[in-house]
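In this view, the complex is presented without one of its protein chains, the others remaining in place.
Letters A, B and C mark the chains in the order given here, with residues in each chain numbered from 1 onward.
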Amino acid sequence: MKTYRVGLVGITGYAGMEVTRLLAGHPAMRLVTACSRAEAGKRLGEFYPFLEKLPGADVVISVFEPEKAAASCDIVFLSVPAGTAMGMAVPLIARGVKVVDFSADFRLRDPQLYEEWYSHAHTAHDLLREAVYGIPELYAGQIAGARLVANPGCYPTCAILGLHAALRNDLIESEGIVIDAKSGASGAGRKAAVPTLFCEVTDTFRAYGLPRHRHTPEIEQEVSLLAGREIRLSFNPHLVPMNRGILAAIYTTLKNPRTTTDEAHRAFSKTWEGSRWVRVLPKGALPETRYVRGGMFCDIGVVTDPRTGRLIILSTIDNLCRGAAGQAIANANLMCGLPVETGLTSAPVV
Amino acid sequence: MKTYRVGLVGITGYAGMEVTRLLAGHPAMRLVTACSRAEAGKRLGEFYPFLEKLPGADVVISVFEPEKAAASCDIVFLSVPAGTAMGMAVPLIARGVKVVDFSADFRLRDPQLYEEWYSHAHTAHDLLREAVYGIPELYAGQIAGARLVANPGCYPTCAILGLHAALRNDLIESEGIVIDAKSGASGAGRKAAVPTLFCEVTDTFRAYGLPRHRHTPEIEQEVSLLAGREIRLSFNPHLVPMNRGILAAIYTTLKNPRTTTDEAHRAFSKTWEGSRWVRVLPKGALPETRYVRGGMFCDIGVVTDPRTGRLIILSTIDNLCRGAAGQAIANANLMCGLPVETGLTSAPVV
Amino acid sequence: MKTYRVGLVGITGYAGMEVTRLLAGHPAMRLVTACSRAEAGKRLGEFYPFLEKLPGADVVISVFEPEKAAASCDIVFLSVPAGTAMGMAVPLIARGVKVVDFSADFRLRDPQLYEEWYSHAHTAHDLLREAVYGIPELYAGQIAGARLVANPGCYPTCAILGLHAALRNDLIESEGIVIDAKSGASGAGRKAAVPTLFCEVTDTFRAYGLPRHRHTPEIEQEVSLLAGREIRLSFNPHLVPMNRGILAAIYTTLKNPRTTTDEAHRAFSKTWEGSRWVRVLPKGALPETRYVRGGMFCDIGVVTDPRTGRLIILSTIDNLCRGAAGQAIANANLMCGLPVETGLTSAPVV
Partner (left out) sequence: MKTYRVGLVGITGYAGMEVTRLLAGHPAMRLVTACSRAEAGKRLGEFYPFLEKLPGADVVISVFEPEKAAASCDIVFLSVPAGTAMGMAVPLIARGVKVVDFSADFRLRDPQLYEEWYSHAHTAHDLLREAVYGIPELYAGQIAGARLVANPGCYPTCAILGLHAALRNDLIESEGIVIDAKSGASGAGRKAAVPTLFCEVTDTFRAYGLPRHRHTPEIEQEVSLLAGREIRLSFNPHLVPMNRGILAAIYTTLKNPRTTTDEAHRAFSKTWEGSRWVRVLPKGALPETRYVRGGMFCDIGVVTDPRTGRLIILSTIDNLCRGAAGQAIANANLMCGLPVETGLTSAPVV
């Protein structure tokens, strides 16, 4: 197997950390470059004690320079803030490097929508047009041919995979969808800030970002594409006192209020039959974030409520692995012509 | 101030434990009897190390006998399972003892509904008719005159207080209400069971009981009464890796989709103006369970979403204090002619 | 009861927050002044949502000025960093205000020792000489007459109370004492910093500060005074993924290796007989931090190990209440001539 040389820009966040963890066990990719202005000069193993004695530990952190990155890497993961990523992607792509971008810079296909929700201009319209939205289950073909993949947000990944079978089987109305999503604190990032201190998060529960969290337009864009009609929905995130994991409860209205759980479950099972990573749970079972911890699975439970005519979908992923670093590596695998699951086969760590 | 003699039947659960904690600081109530078949013979302070050197620690746990309880107590809290409580309430009431029942036995006004959701017969129809549903903010007058108060469920308390102002001000449609509620693990009780072991709850998140949790008919009954019309809603509980606390996100449809957050917030503030325990947060603020920990407050945040025409209400309480033991003591205060807040004035323990 | 007017300088930390919580329920003290440069202008209730509708919520945060504080307050709590506190204490004392200082500025009786461990000069030698070390169980008389009380550190409070009976009853050798102490994350303060983010503390355990944590000389000074001979010991703190609480395991060598647990337990029980807050647990029982949460208790368990000739003492307190704010209020009670337990009678919140 050929070994692909990988660069990672942005290592101080949890997504970057997760990339280094997964690459340490990847049989066909080798981390050769890791960039961070703040930590330049340190060995990765010094910065990440968990990585010592593993592949990647000896990489010395450097400041990002497009030429150097292009010279040393076949593919680069950008794990930097929205607004910064586009400026890095342009020179990398121009030099023939494949790019997987973790930020929102290439996710919203309409630059105006981007500017409305992210409050700064989009400066790479051409690249935006060619970027592929990177959910392997839905867009494997396009991803394989892409130079630039927009790695989806964690909440959107969870919501889109959860809704896909319901839309595809025409089970639900487009109107009135409510997503009540809950995320572990790693989703809030690794920046020093009082609201994410241990004592501010443990033994408590809260909503945040209502009613205009930035993942809203991303979810709407993608489920509208899947549905073939415009969907406007209510997306409401919450913070759970846990490290990793997202669970979304998706409340929808059945087209036929007499659809049974049995029927809905059969439709979901059929749609995801043979899927490597989407697991439709047995009828009656509900997903838990721990059962997907550290891995690529998306576990889905479905319930209908005849009293209210609702289909309720519970969808869960690991926000750092499936919702960021792992999905990025899956996309990179496809872009490099590798099997999509290469390096992503570990069982969840319960 | 006269001192009322209090009995507590059922001490091995978290609600019973919370009663002992609150009574230790109550200036006008004294715990004189504590009953538990399993722990009979022990001092309370031995069973609850936190209680040592505090009032109540020296009470010796005994087996419940109605005559003895009636002879020694002015008021009795029943913290026993549904189905058991009604059999205890009857002889106590008959002997002139006031009763606050923590179970569901006297909450559903229709015995058939009770039998449908709780799968056993209701054997105390007469008492059921006179029982008062014990939310002090809504029914203080009736509670003050009651012999038997049905202490509300924790989820219903949170949901009903959250919805009250929206219904009263006619802001929302009766149809399509979704309650996505999240509770700490103390809500699951103190019974030895694998699913509530530490390692099965920490660092994970899951829904449970969908779509037919037993608090559903209780919530529907009460909000229908408040609204003056039948309301059928979707209630969906989740388990949070925390000890105490409930937060409910209540998704509703605005009658007038152009209602602003400002207007909704004003209506809520007006309705709850002067309330001792319901705190409508400043506009834009969202509640957190920790800010009500250990106390009687119900914190409410409101948000409207013009994109989807929704009013979203976030309501939070401490499930053990406001949602069980504290509310029971508030009801007992009213039944004894004491100010409702007697013994319930401590600040939340953040 | 006369009401004492209280000032609090430093509100952004957890100890300051705990002061406001406890004062909200204090029958003879009223918070009239709260100072913080960073938060000046806000209402306390706005800054601390848990405090709304409680006494103190309407105090407007101001910048500290000694004259203003002296004019409005009978007593002031200084909850500011070591090095800053002494400069504030001098003008307050000079104006006749009583001061309880939470920092280390007046704890070490030898200014040279202070300078060695805190790396800056001590500028208030006169005040240092008159300051009283504020453990009410040991120094109530002196505290009652003091103008300035050095409020002990959280770890020292736990260790000193734990060791007191062993030293007083001459059960143990002075040499070879090891304290292995574990604290919740609130002990690390409320400053924005990566190492105390939720994801860096949850589901993990670590030691820190070895082998020279600043509480070492404070513990050594006080236990040497209690023992009447110089004691040098090894103090080793750890961080527990919990909010509040300290538990110290204190490993000592029995003078008589055949001392039984029975004998040691009797000696401890005798020494602390009648103590309001120190609870020597029943023989065989071991303390837990949750049983003292939010209160003033210090729970102590003792075990002897005949195999190794050791007396092992397990001592636990709530680091924010007993280890900081609550002990400060107990000291202030004594300084004001109030019963020591005034406002400090709530049961722990398990």
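Simple rule for what comes next: a contact is a pair of C-beta atoms (placed from the backbone, for glycine too) under 8 Å apart; a residue touches a chain by one contact, two chains touch by 3 or more.
Every value quoted in this text rests on a predicted model; they were computed, and no experiment measured them.
Touch with the chain that is not drawn comes from one residue among A:G13, A:G294 or A:G309, which is A:G294. Only one of the listed residues, B:T84, B:Q142, B:N169 or B:T202, touches the absent chain: B:T202.
The chain not shown here is touched by just one of A:S174, A:T202, A:T259 or A:T308, and that residue is A:T202. For the chain left out of this panel, the touching residue among A:A15, A:V59, A:A264 or A:L281 is A:L281. For the chain left out of this panel, the touching residue among C:E65, C:E116, C:E130 or C:D203 is C:D203.
Taking the whole complex into account, chain C touches the unshown chain at residues 176, 178, 180, 182, 184, 202-208, 210-212, 232-234, 236, 238, 240-245, 247, 249, 251, 253, 286-290, 293, 301, 303-305, 307-308, 310, 312, 314, 316. Although one chain is hidden here, its contacts on chain B can still be listed: residues 14, 184-186, 190-194, 196-203, 241-243.
Where chain A meets the chain that is not shown, the touching residues are 17, 21-22, 24-25, 46, 48-54, 202-203, 276-277, 279, 281-282, 285, 287-288, 290-294, 297, 299, 345-350.
Methods note: only the chains that are shown with their structure count from here on.
Ranking all chains by how far their C-alpha centres lie from the centre of chain A, first place goes to C. Distance between chain A and chain C, defined via averaged C-alpha coordinates, is recorded as 45 Å. If you average the Cα atoms of chain B and of chain C, the two centres end up 36 Å apart.
Chain A and chain B have CA centres that are 39 Å apart. Residue positions of chain A touching 2 or more other chains, listed in rising order: 184, 202-203, 241-243.
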